[in-house]
Structure formats: C-alpha cells, structure tokens
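One protein chain omitted, others in place.
Moving on to subunit A:
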Amino acid sequence: MASTDSEIANTQEERKKMEQQLASLTSVTFDVDLYGGGSDTRFDGYERSIAVNEDDDVPDAGESEVARKLASYTAPKSVLKEMPRGVGEDDNGGDLGGFKKPQKIIDREDDYRRRRLNRMISPDRNDAFAMGDKTPDVSVRTYADVMKEEALKREKEETLREIAKKKKEEEELKGKGGPERGSRDDGAAAAAAPSQKRRNRWDQNQELDGGAKKAKTLSSAAAAASSDWDMPDSTPGIGRWDATPTPGRAADATPSISRRNRWDETPTPGRVADADATPAAGGATPGATPSGMTWDATPKLAGTATPTPKRQRSRWDETPATMGSATPMPGATPAAAYTPGVTPVGGVDMATPTPGAINLRGAITPEQYNLLRWEKDIEERNRPLTDEELDAMFPQEGYKILDPPASYVPIRTPARKLLATPTPLGTPLYQIPEENRGQQFDVPKEAPGGLPFMKPEDYQYFGALLNEDEEEKLTPEEQKERKIMKLLLKVKNGTPPQRKTALRQLTDKAREFGAGPLFNRILPLLMQPTLEDQERHLLVKVIDRVLYKLDELVRPFVHKILVVIEPLLIDEDYYARVEGREIISNLSKAAGLATMIAAMRPDIDNIDEYVRNTTARAFSVVASALGIPALLPFLKAVCQSKKSWQARHTGIKIVQQIAILIGCAVLPHLRSLVEIIEHGLNDENQKVRTITALSLAALAEASAPYGIESFDSVLKPLWKGIRSHRGKVLAAFLKAIGFIIPLMDAIYASYYTKEVMFILIREFQSPDEEMKKIVLKVVKQCVSTEGVEADYIRSDILPEFFRNFWVRRMALDRRNYKQLVETTVEIANKVGVADIVGRIVEDLKDESEPYRRMVMETIEKVVANLGASDIDARLEELLIDGILYAFQEQTSDDANVMLNGFGAVVNSLGQRVKPYLPQICGTIKWRLNNKSAKVRQQAADLISRIAVIMTQCHEEQLMGHLGVVLYEYLGEEYPEVLGSILGALKAIVNVIGMTKMTPPIKDLLPRLTPILKNRHEKVQENCIDLVGRIADRGAEFVPAREWMRICFELLEMLKAHKKGIRRATVNTFGYIAKAIGPQDVLATLLNNLKVQERQNRVCTTVAIAIVAETCSPFTVLPALMNEYRVPELNVQNGVLKSLSFLFEYIGEMGKDYIYAVTPLLEDALMDRDLVHRQTAASAVKHMALGVAGLGCEDALVHLLNYGLFHPARKVREVYWKIYNSLYIGAQDTLVAAYPILEDEENNIFRRPELAILLFNCSVTVSFSCSLFSFIVDMVELFRAAVNSFDDQPFFVLKNYVGDGASSSSVSMLNDSMRVSNSISLCCIICEDGKVVKFLESEGARRGAWTKGIVLGVEMTIWASKGAPK
C-alpha cells in the first residue's frame, strides 16, 4: 500500500515538473509585432490622439467660439475638423469613408427578438368612440371578441399543457420498457425541453446587476434577461409551441377563428373573411396572409414537417386554411398566386425551376430567391467532370486510366443523392446546360414609371406595380391603393429627393387615403423578414407622420401598429428604441387612453412571454405619454388580477418599466406605485415575487435619494423574504434591498445593513455567477451608505469578502471583474487605503496574470481616490515591489492597466518614491533594451508617466541620463515604440526644461528632423509635439537653418489625417516664425499655396495667418498682397483665405489694415470666380466683426455696397438673400441700421426723427446769467459733450418756456428734476440744425442750477456716407 502511495506521489511530482516546463514554454513572449496576434487590439491602451491643449476632447460648442481671444494660435475648427481628401484616402482600409454596409435587422437579432415575427398583425378592431351608442356590427372585432379569443387561446394552452403532462407521465410509466420510442414520439417536446432549460439559465440573466444603468433603460440585455425570469417554471407546452415557428402559428389563428365560426350560433360570413382577407379590393390580406405567406412559402419549411399536418384536424379546421391558400385572388395580386401548396422544387420533369418563371410571377420570397441562386451555384460547381476536363487537369504520362469495378453502380436513387445537387432526374448522364442569356437571376425586372429599384423580396409587396397596363381598368379604390404602394416604394427604396416628396405626399394626403389602406400597406412591410435598419427607420417615420395627420382615425389600427412597433422597444439599437417610444407615445396621444388600454389589455396575459414583455414596455411609454395618474386605476386592477399570474406579472412589470423609463419623475406617484405592487412580494407565484422585487428595485433606483417613506410598507416583507427565499427570488429581493438602503437615514441604514449582511455573507459562497454579481452590488450599496461604520465593515465583512471574492476565478469574467473592483473601491472609501491595499498587495505577485491585473486596477483606483498617506513604510516597499513585478511580468496586449496603476501609485507616493527610482529606472533601462518591441514600448511609456514625479524627487541627473538613453534609441525601427520613445523624451523635456536637457537641444533637434518624415501617425504626432515644444521654448538653441529645414518637413505634415497633427503643425509654424523671423517662413508658405492639394493649401493659409498674428500683420501683409498678383486661381484664393483667417485672429488689430486691403477685396468681390467672392466675403465678415465700433464703418459700408448693388445680378441675388434673412430674423433691429438716404426732388427719403436728441445736460451757470447767454453756453456745452457732432451744423436753441408747455412731457421732466434736484434742459436738435425746441423747467425758473445728470440719451450716429445711389 505504502509503495503505491509513494509511486503516485512520484508520478504526480513528475507531472508537475513537466507542466511547469510546459508553462515556461508557453509563457515565452512572442514578438507580436512580428508574429501578429491581436494586432487590432494592440494599440487599444494608447491614447491615439494626444491632446495639444487640454480641451481637445471637449466637443466643439460652435464655430463662433473662435471669436474669443485666442489662447494659443490655432486654426479655426471648421478647417481642422475637415478630413483631408484625395491622396491617401484609399489606404484607410476598406472602410469606405465611414459608410456602413446596409445591414438587415434580422441578422443581428437573437432568437428572442426574432419572435416578433411570430406575431400576427391582427385584424382591425372596433372603434368604440366612433360607434356612439350603436351596437357594433357583428362583422367587426370588438374588445369582447378579442378578449374571448385570448381566453380561448389560454384555455387551449392549458389543455395542451395538461395533455403534454399526462403524456409525459404515461411516458415515464412506459419509460422503463421503451425509452427510445417514447422520446421519438414526443419529438417536439423533447426538443423543447433543453431549450427551456437553457432559457432558464442564470448566466443569461443580466437584468439583476444592470440596475445602475439608467441609460440602458430598455436595453437589449434587460429585454433578453427579463424574459428568462419570466418564463413559467413548468411549461413544457409553451416550449413546444414556440419551437414550431410561424407557419404553425399563423395557421393556428385560422382554425381558432373557424372553430368559433362553427360553434357560434350565428355564423357570419364576414368573420372568415376578416381573418383571411380583408375586403380591401384585390389585395392580399393586410395582416395575416402576407406574413403567413412569407413563411409558408419557404421551401425549407414546406419540406420539414410542421406540426400542423401532424395534428389530427377535423375537416372543419382544414377548410379555411386551404381555401386561404388556394383561392386565386382576384385582380393583380401575384403574391397570392404563389402559394405554399406549390413546392418550389417543381415536378420531376423540371427539377430546377427556372427562376425567371417565378420572377415573372412576381412572388418570390428572399429565402426562395437565395435558395435558387445558391442551388444554381452549387450545381455549377458540383457537376461531374468530363473526360476532356480530366485530361486537361492531369499530366499526360505516368497515369493509367482504370475501368470502374464491375460492381460499381452509380447512385440513381434520388433519396440518396445530396439534396443540394438536384441534377435533372430525367437525364442520368450529364448534359451541358444550355446557356440561357435571357435568364436574369440577379437583375430584377426594371421597375416602370420612374419607380425606384425593387429588391427581390419587395416583389411580394409591390409586385402589383409592375403590370402597368391595366391602370385604366382599376377602380378608384384600387388606384388609391396603387398610389400608396408607389409612394411607399419610393420612401423605402428611392433616392433622397424621391423619398422626401413621397413622404410629404403621404403625409398631406393621409386623411384622403384613409387609415385602413395606409396601414394595410405599411404594416406588413415592417414585418418583412429582410428589412434593413434604414428601411425600417423610414417606414417608422411614415407611420409617425401619418399618425399625426390621422389622429383619432387610427383607433381601429392601434393594435396592429403596436404589433409592429413594440419590437422596436427592445431593439439593441438605442435610436430604434427611442423611435419606438416616440411612435407609441404619439399613438397614445392620438388614440387616447381608453383605446390604448382596450388594444393592449388582451396582450397582458398573452401566453407568449415575448408579447407580455413588449406590451409591458409599451404600457410604460403610454404611462409616460398620458401621465401616470391616468393609468393608475388600470394598473391597480391588473396587478391584482386573480385570473392569471401572467396578468399580475405584466402589471408589475409595467411599473418596473415606468420607473426605468421616467426616472425621478416617478416621485410624485411613488407611494401609489409601491402600493399597487407590494402584495406581489407575497404572491403565490415565484415569478411574480421576483418581478415585484425587481420593480421595487427599479422604483428605488429611480427615486434615489428620496422617497424612503413610500417604501415603508415593503421593508418588512422584503427583509422577511430574504430569510425564507433562495435562488433567484432571493437575488431579486437582495437587489431591491440594495437599492432601498441608500435611501434610508443613517441609523436605519446601519440597522438594515446589519440585518441583511449575514444573508449576504452567507451568499458570498454561492457558486451562482448571477448571485455573486448581485451580492457584490448590494455590498457596494450598503457599504457606501452613511450609517455603516468602518469598524463594522472591517470586522464583519472584510474577512469573508476577501476570502470568497478575491480569488483568481473572479478575474476571468469581465463583469465579475468590474463589479468586484467597484465594490472593493467602495469599501476602501470607507475603511481606508491601508486595509485594502494591505490585503491584496501580495497578490500583485500572483501567478495568474488576469488576477494580477485586477489587483493592479483596484490598487490604482483606491490610491488615486484616497492618496497614499496611509501607506506605511513596509507596505510601501511591498507595493513598489509588487507593481514592479506585475509590470515586468505582463505579457498581455493590454498594457494600460499596468501603466496606469504604476503611474497612479508612483504619483500618489510622491517624494517617497525617491529611494526606489534608481531601481525603477534600472528596470526601465534594461527593458528598453529588450528584444521584444512590446516591452520596449511599455518601458518608454512608463517614463512619460513618472517623469513629473522624478523631478519632484530632484532626480534631474537620472532624467538626463534617461534622456540620453532615449536619444540613443531614436533609431528604433518599430514605429509604435519610436512614438513612445518620442513621447518619453517630450515628457522629460517638459519637466526639466530646455537648458538642462541632455542631450542638448542643439543635438536633439537635428536628430528629430528626419523623423518628421516618418508617416506613422503615432510617430508623427509625438514628434511634432516635441518639435513644437522646442520651437516654443528653446528655439534659440537651434540655428535658423535647421528651423528652415524643419519648415519644409512640416509642409508635408499638413497632409496628415489626424487633426491633432495638423493643428500641432500649424502651431509650430507660428513658433518657428517667431524664432527666426517671418520672412523665410512666409516665403516657404506662400510657395506652398501653389500646390494642388486643397487640404495642404488650407493648412498653409492657416499657417500664414498664424505667422501674421505672431509676428504682427505688417510683416506679412505686403508679401501676402503681392502674392495676390500671381495670376493663378489657387494662389489668389489662398491669399484671400489667409486674409480671412488673419483678420479672424488679429481681431481689433485689424482696424489699421482695413484700408490697406480694401482695394484687394474690391477686386476679389467682383471676381468672376465664385469662390473668390465667397472667400472675400468671409474675409470681410471677419474684418467687420473685429473692428466693430472702431470707426471703420465707411470702409465696411463701401464693401457691403459691392454686394447689394453689385453690377452682376448673380452676386446681388446672393447678397439680397442674406439681407432677407437678416430682415426676417431681426427686422426691428434693422431700423437703426438702415443707411441714410438723401431726399430727391419729389421724394422724401430721410428719417429726421431719428436724429432727435433729447438732452439733459449737466451745467452750472450763475444765477445772474441771462437766458440767452445760457443758451449760447449750452451750444458750446453740447459740442463738448458730444464729440462726434463736431462736424454737424451748430445748434440753435429756442426758449420754449411757459405757454402751452403744460403737456405731459413737461410734467415728466419736472418729475425727473425733482428727483435729481437739478435743472433739466430739453432740447430737440435736428440734424440740419434748423429747429430746436427748448424747454426750461419749473426748476430752472426757480433757479436751481446744480449739477444735472444725463438722462438716458441714446446716441446713434449715422454715417451719412456711402448710401447707395
């Protein structure tokens, strides 16, 4: 015995050794740059764009921002935002410039979402409001009918479930005897069973932990997840019925109606018709038929056995179904002609049906179409090779052709032949197929009459449009229908202008077309399985517009619309969800609450969970549209439904969705909402209990941090519940508690936390992933609450927490990882850095890399949040040791976590890191020399992270040393690494300054010049940043010649794709010009205006403007204006553009240069080339904005006149257009800005009243002064007061005291005088100086001559020059 044991031990040890060897082999780091491997994700960690300024990532607030004082020289955003065009565009990958290939919705949907296709567009319903008091006609479906149907369906479901159950029991009894046979019998049920199990799996559920994200309100994840929760526990039946896809379902509806038909006492013929085909002329049924058709017609479905035929059906049941499919539709509905009855594979004599023939018939589903195409393709490839072909393929010699063995018989039985190669059965031998050039598989028939291109799948819906000839024979109804179809096709497939007009027509004529015909056309299209996002968006838009017009006419169609719109609410695309919400909200406003409830009530306890889920979401939208109070009574009733747990479940779910949708707006209704659902916590059904807890969680989340009093009533059941429940229900309860605790006051929070904590700690050990996430989340919520003390956490939570959660396994799942890090950080906020870091610091040396990374990330966040002051010397040592180890041992592509962690720790330790710096730098130096590019890159990146701290620790010498090392590595061949090295150099230069830099700048810069040629983006960016920095701060260290050389290199960089690079480049031009004087730089730039590329020229103009701003405009303007004389379009435009930027940058400074450039602008404004005029106009604009209020109006008006009264009509037109926009926008304001026109012989053009100046002047005159002399003084005074009136005629003032002056104006003046206790003089001065009215107030007569105050005198000075002739 002992010997065997030792043997086992030996073997185990050996194996371990081998494993270690293997491990060491596998851990060899391959050079990813050489060997590829995740090359796409390789750069994820890096900032791809390093901001030149801090505000790089701030979205542009608007173009006008530039007008502010510029903090640094930069090009206008409009230019920088522009992507370079032309050259180099192609090497951007197959991206097609951001155009996405159209994507079918169905391709990205999961199975759950695809269930939308199972739904049937139900027939129209009765509009109770339109009926008034009349009893509804029997042929219309009323609310009662629908409810009855639903009830029947449910009953049937129940029965079937019972039957299945019984069968199963029987099976189990029989099971011992013949298990194999039993399983075959119940094939469908067996197939459903695993799917059922899978659906109930926990890990699919995402809703529980996703609570924090409000943005995800109706997110896809939640949608899928809640469905898992909602699945009834024991419903083998449902699984079975769901497993049979649509056809069964579509067919199901028919027998159920027909059955009613049979049992109804008064069978109405209309009934049958309304399910199968609406009376709408000639059309296939609006709802049922086309959707059924699509699926029925699919060959694969026709081929496989649907359960329908299996079931025992009475003749009664069958009749309508066959009738529905076999009846040839009258009129032009080719869609109906192609029935599921006809097998697409055809008869024996025509094994491959010519697709052309089907094409002609118009009806072909995309599935069929694809199948045919595919079949043909395969057939072509798989045809037998002829002898000639074989001869051609094989060498002539060395082979011998053998006879086939005598026993060989070629396969003749069709069943054994591959289905995919249906060679014609009539000819056993191969026959070369005749080439038929007439066949067009891919090119659909040309659509007539300017209609847009029709896709094969559109034929089903729009096929009728193809036969034009009978246009005249159609009835008005049919013509209307046709018109709608045309418009819809244009909206769906047309060009944007076509689409726009069609959409407008549909909207305008919506009421004329009528709700019925419109929706009967639109809605089936939305159910089309091959719909693309864009198409759906457009069709939904149509519905939205039409809804608005139709208003209450939509009522009968509400349910139909909901069937197609509800799936949008759980779409994964955010915009689709928003769109869906908008439509439903508009719909509920148009149809009213009563109709909405009537339409949706039957779906609330639908047997299909999908339907209930979407209905709940739709209801929440209705609630937000029409107000929660309106819906409360209904919700209350539904949540208390005794009939079915499904209704209760959905009702409670509606509350949940309301909370998610409207957020804090639930607060006013919080109490009533909680009251409505609270009984659900004790419901007999587990699903209901779960959803209730989840709804409470959602309500608490939405109302945080208020509203705890509303939850009082549920606290007890919740806390009781966590003791009695297990599994999912417990998880849901915990979740609710987690969201409620943060609302509580500190004392209560502390108490309740302690209550819940021991359950949580028990569940720490739960193997269930979902439970883990919830527990982590709840711990986080509890811990962050005010009342929970650090000591308590330390003693009661931490040990278990770390024992159970800080294990390697947690790092493997991304969501667990994230949640654990978050929770730990939250705990650290309470208990401090030392506790947490102390516990996990050892794990930095763990052997699992993902785990190390998780530790690193946590430490980074904790230290960044709380600083490192709590960390003692020992821990500090461990920490540095750990991060160094973790940094060195990393092998994965994502280096960012380690770098950030390193950076955060070092930065927070500050000067305490000094003793470790030599060691760190040693590591860096060693790793810079590593043969793996990745390692070198990380080392260089680390330098840029710790450079600031190194200066703080006064390690200039070390940094200088590192600078030299980096300098030596500038020959690096991997661009990624080179970029990082440049970045590291930049960081060092930034902190130690130009003078202390080693290597000296004069050596460093010439080494950088050739690197500027490098076309790699990261290299370019870092290099230009470094060069720009040197040009800015240390230009004097480098000879001017070198700077000129750099200027030439910089021109090339203007082509860069990245905005940051272009911006840094133009800035650098400014710095260089400042350093070496503008002349040479300018000459280079002006020459560059001649190049062909637009992008390059634009950047050059920006650079010129920047140079002008840096070195004063007068150094640049002469050369620039001289350049305008070059008779070359590009150059002239470039000059104008430079002027435009220049005046934009220099702002007020522009007033000195306006008169200088005016002649040039005159010329440009009159140029034949419109770009000239445009650019000149933009230059004038910037000029005008810069000099507003500086007295340059004459020149500006002069320039404006070049526009409004330009001799060329085209130019005038544009200017008048601008004038008109001005006029419409601010007509009133323009009054003050109109030009002064002189009177002509018969016409008065002047507006003298505007020159009235009401003056209240300050004057001190002696009492003895006579009135006249006073007046004379006044004139002088006015002159002095208003400088601008200097050139006006002098004023004559006239005494106006006394008689007749008792008007309101005088009393008003008196009031003002009493207040100011001063004299007020009022005079009216007209511009020509003829009239003058003068008022002297009571106060003046009393002689109260004191200092007065100028009342609000608005002086507007009219430049009387430049009025148009």
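Definition applied: a contact is a pair of C-beta atoms (placed from the backbone, for glycine too) under 8 Å apart; a residue touches a chain by one contact, two chains touch by 3 or more; residues count from 1.
We adopt the following convention: contacts and distances are computed from a predicted model.
Enquirer: Given the options "Ribonuclease", "Splicing factor subunit", "Enhancer of polycomb-like protein" or "Uridine kinase", say which is the protein name UniProt records for the missing chain.
Expert: The chain we cannot see is, by its UniProt record, "Splicing factor subunit".
Enquirer: Among A:Ser724, A:Gln1092 or A:Asn1243, which residue is in touch with the absent chain?
Expert: Residue touching the chain left out of view: A:Asn1243.
Enquirer: Could you tell me which of A:Ser724, A:Gln1092 or A:Gln1227 touches the chain that is not displayed?
Expert: A:Gln1227
Enquirer: Could I get the residues of subunit A that touch the absent chain, sorted low to high?
Expert: 1209, 1212-1213, 1216, 1219-1220, 1223-1224, 1227-1228, 1230-1231, 1234, 1237, 1240, 1242-1245, 1247, 1249-1250, 1252, 1254, 1296, 1300-1301, 1303-1305, 1308-1309, 1322, 1324, 1333, 1335, 1364-1365
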